[in-house]
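Provided herewith is a single structure, encoded as structure tokens, for subsequent inquiry.
Only one protein chain is missing; all other protein chains are in place.
Order as written gives the chain letters A, B and C; numbering starts at 1 within each chain.
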Amino acid sequence: MRQSKGIAHHAPPPPTGPVPYDQEFSQVLLRDMLRIRRLEEKSAELYGAAKIRGFLHLYIGEEAVATGALHALTPEDNIVATYREHGHALLRGVPMGRIMAEMYGKKEGCARGRGGSMHLFDADARLFGGNAIVAGGLPVAVGLALADSMRGTGRVTACFFGDGAVAEGAFHESVNLAALWQLPVLFCCENNLYAMGTALECYESQPDLTAKAASYGVKALAVDGMDVVAVHEAVKAARTRIAAGQGPIFLEFKTYRFRAHSMFDAELYRHRDEVEEWKTRGPIHTFSARLKAEGKLDEAQFLALDREAEQEVEQAVEFAEAGEWEPVGDLLKDVYTPGGPA
Amino acid sequence: MRQSKGIAHHAPPPPTGPVPYDQEFSQVLLRDMLRIRRLEEKSAELYGAAKIRGFLHLYIGEEAVATGALHALTPEDNIVATYREHGHALLRGVPMGRIMAEMYGKKEGCARGRGGSMHLFDADARLFGGNAIVAGGLPVAVGLALADSMRGTGRVTACFFGDGAVAEGAFHESVNLAALWQLPVLFCCENNLYAMGTALECYESQPDLTAKAASYGVKALAVDGMDVVAVHEAVKAARTRIAAGQGPIFLEFKTYRFRAHSMFDAELYRHRDEVEEWKTRGPIHTFSARLKAEGKLDEAQFLALDREAEQEVEQAVEFAEAGEWEPVGDLLKDVYTPGGPA
Amino acid sequence: MSHMSYREALRRSLQEALRQDPRVFLMGEDVGRYGGTYAVSKGLLEEFGPERIRDTPLSELGFVGAGIGAALGGMRPIVEVMTVNFSLLALDQIVNTAALYRHMSGGQFSVPLVIRMATGAGRQVAAQHSHSFEGWYAHIPGIKILAPGTIEDARCMLAPALRDPDPVLLFEHTVLYNMEGEVPDECRVDISSARVRREGSDVTIITYGGSLPKALEAAETLAAEGIRAEVLDLRVLRPLDDATIMASVRKCRRAVVVDEGWRSGSLAAEVMARIVEQAFYDLDAPLARVCSEEVPIPYARHLEEAALPQPEKIVAAVRTMLGA
Partner (left out) sequence: MSHMSYREALRRSLQEALRQDPRVFLMGEDVGRYGGTYAVSKGLLEEFGPERIRDTPLSELGFVGAGIGAALGGMRPIVEVMTVNFSLLALDQIVNTAALYRHMSGGQFSVPLVIRMATGAGRQVAAQHSHSFEGWYAHIPGIKILAPGTIEDARCMLAPALRDPDPVLLFEHTVLYNMEGEVPDECRVDISSARVRREGSDVTIITYGGSLPKALEAAETLAAEGIRAEVLDLRVLRPLDDATIMASVRKCRRAVVVDEGWRSGSLAAEVMARIVEQAFYDLDAPLARVCSEEVPIPYARHLEEAALPQPEKIVAAVRTMLGA
């Protein structure tokens, strides 16, 4: 059994090359990464204050993935995510207040307090959860794409999942179905190198995850998940191909989580130096440095964006605080859909 | 959806080249293929006569695989098989009478009538079933190998399964575990091109099954499963490597089932011509032709071997007929092991 | 009225659904080219084509989950899991996704999915192919469980199941496929109520699915002895129709529950618990049940028969109860 000593997984070199976006869109990407970051930092704080409970998984460090990806999709596309999905929900347009209220367990939450952090849903945003069974969302994503394929909607379904999910049988059955039926699915593997406390090379005999997808004849690419530009470009290109009916695509985003797996994790399984090294490649940090170097951002603008994000977070907290508790009398509501046939 | 019209799957050219075995061993291989063939032909007949019931899956056409493989293993090795396992049980040394008695449901059967055709077991022969859940035996095989690896027994576990099993998540989880832990498992995929009524290319997006195993870093080879020599050589070589601690190997035996999937199959899904073409490449037929051409067999010897096989079958039937029914009072026996701690 | 088999009734129900609603499609192992393991979908591929009669890989977890997704995406999938035995591989998707989805999303998403499975023992297919888990599935909130025990229900339950906005599991007992009978030309069945299949007054035999014919046979035998047994067909295993159960039990004051599931933790236990909760003081005798023996179902015919509920065992249980 291989175990990591010191830095087992080096971070990639920081992204270089010009940012191919105008100032406005560049700042949108930066702003959205900041919004996720500040939302989650606040969530961690509120967890400490026992306002948020249950399991809370932070995306801090991985923001480039959701940000780059969701900006390359259309509002009509379907999103399926995991329990680490605050960022996906936010950029999908779920108001931050409704996300925060959900984590508070309030009626105003985007799942009416039923789901909490792991189960953010929004029908209007076509956000199909927030699934807390590892790889559990993959077959569902395939089915959504099957429906779109049969109905000819032109939609693409983007399914996010971690590196750990690739070891589950569900992943393999899903990729095969999607490839067999040439369905419009974009498989987005957020490879942060660990499944909870187990490093990728300790649980995959062959840690190149693109090889698994390729064994189904699926186009599979590894992408620098610390670079919002690389993510955005890869997803844009993939979406175009998929929408043209060329079948599913698998993208592996190499990224890193800066925080613990959840709020209960002592992080015994990785070295501090490794975390520190990856932090120097933080997606917000490197992207804003690039924008500054290109003259698309100055410090004042950065601070303004950041301040904006913090204000949004403050308002979200206020919204959640002001929210109401669902009456206990409604406990059994929505186990079944009202008005079904007798 | 691709559908087979006419001959969708051509048979390979008949095996050529000298048979690298002496007359005695060559005839043993032929004899064992004949024994399986005659046993199964009789079983089909007895099914018609309602002596055998339930599901009955015949191996006719595929005999070269079990025969070549089992002769390359040692009696200490572990065997895990599917519901199509009469041949594996027989060549593992389970007396034909006990196999037949099992299919009769008699107490003298190798699973005391509890299992029937799909669940042949023999502790002495280290035959761990007869598993009727597709891919269900794979994780068990990995575990047997794990035990051997931890205990240093030097055993190899050979796990037989069909092409259809490769689509199950269980296959992927098993191959990954075996490769990750470098366990002594020989994965024997009996690719007869159909999972029940669905052709391989109708259910696998990428029908090259070795690619799946290779994506775990597992050595994977395709072998002509209609040629007992090719099978035997491949398994011998694989066993040597595995026993030397070089990790699991995946062998794909390309073969064909001449009969229906089970006794209830109208065979709507494949063309008669395809079956007929493969029959001309029957493993008994081509192997005996080669032996004759090399002077290792004459017609009289062939007939004698065949007669011997038929006699063994007759005796097996007599044994089964003479067997007894387990008393109904023993129905609940062996749900739990007697003598467990209170 | 038309005369047909249970199998044919199921096929007609599929055909009708596929004809009436373009959103309906059938997906599962060998439903197409092969014609369905139990020949239920035979001929449907020819009529509806491979897009709507969709053969799947051996990937129960994957294609059941895909059915959930397709339902969320606006289709009305019918997923066939070849038999209940293999559905254990898909259980995570059924329980952790389909059943929880509506509630977990705060009521935003419903999953209008129908899952069909063959169930039950009695054909000597041994331990791994003889499970009766429909009663076990009835433990799970968020799904509905149907168990057609008559030709009419086989013909008519699919349509309301497809109209239901939530996941419905429909269990077809393998020994019933060849059963024949009359079906009214127009379907008028619900998927919410239990039905009295034979009137009686001395004891209620409560059952469903593959055990219904056995219970009716037992009632016939008992009638010859002057014992008038009422036979109640649960039909819908979740949610249970308490009102109809209690009405019959209050009338007969005695009840035997017959259930092919293993005794411990059987649906029969649940029915007994409810009777105790709701009609305790109306009982003239302890309730009894006839279930499968707690043993993996053996292959040998005589052992399999001994393991399963049989008319004789039902008759014996009733006689004992009545002190007859």
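Basically, contacts are C-beta pairs under 8 Å (C-beta built on N, C-alpha and C of every residue); 3 or more make two chains touch, one makes a residue touch a chain.
Since this is a predicted model, take the numbers as computed values, not measurements.
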Touching residue (missing chain; options A:L46, A:A66, A:I99 or A:A132): A:A132
Full-complex contact with the absent chain, from C:G200, C:P298 or C:P311: C:P298
Residue among C:G28, C:G73, C:G120 or C:G135 that touches the chain left out of view: C:G135
Hidden partner chain, touching residue among C:M27, C:I53, C:M104 or C:M117: C:M104
Residues from chain A at the interface with the omitted partner, ascending: 1, 3, 53-55, 105-106, 111, 113-116, 118-119, 131-136, 164-165, 167-170, 195-199, 202-204, 264-266, 268-269, 325-326, 328, 331-332, 335
Residue ranges of chain C at the interface with the undisplayed chain: 61, 85-86, 88-89, 91-92, 95-96, 99-100, 103-104, 126-128, 131, 135-136, 138-142, 238-240, 261-262, 264-270, 272-273, 276-277, 280-281, 285-289, 294-296, 298
Interface with the unshown chain - residue positions in chain B: 78, 109-115, 119, 121-123, 128-131, 133, 136, 138-148, 150-151, 157, 169-170, 173-174, 176-177, 180, 333-337, 339-342
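We take it that only the chains that are shown with their structure count from here on.
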Most distant chain from chain B, judged by the mean position of its C-alpha atoms: A
Averaged-CA centre spacing for the pair chain B and chain A, given as whole angstrom: 46
Inter-chain centre distance, chain A versus chain C - centres from mean C-alpha coordinates, in Å: 41
For chain A, residues contacting two or more additional chains: 169-170, 173, 176, 180
Residues within chain C bordering two or more other chains: 51, 56-57, 59, 61-62
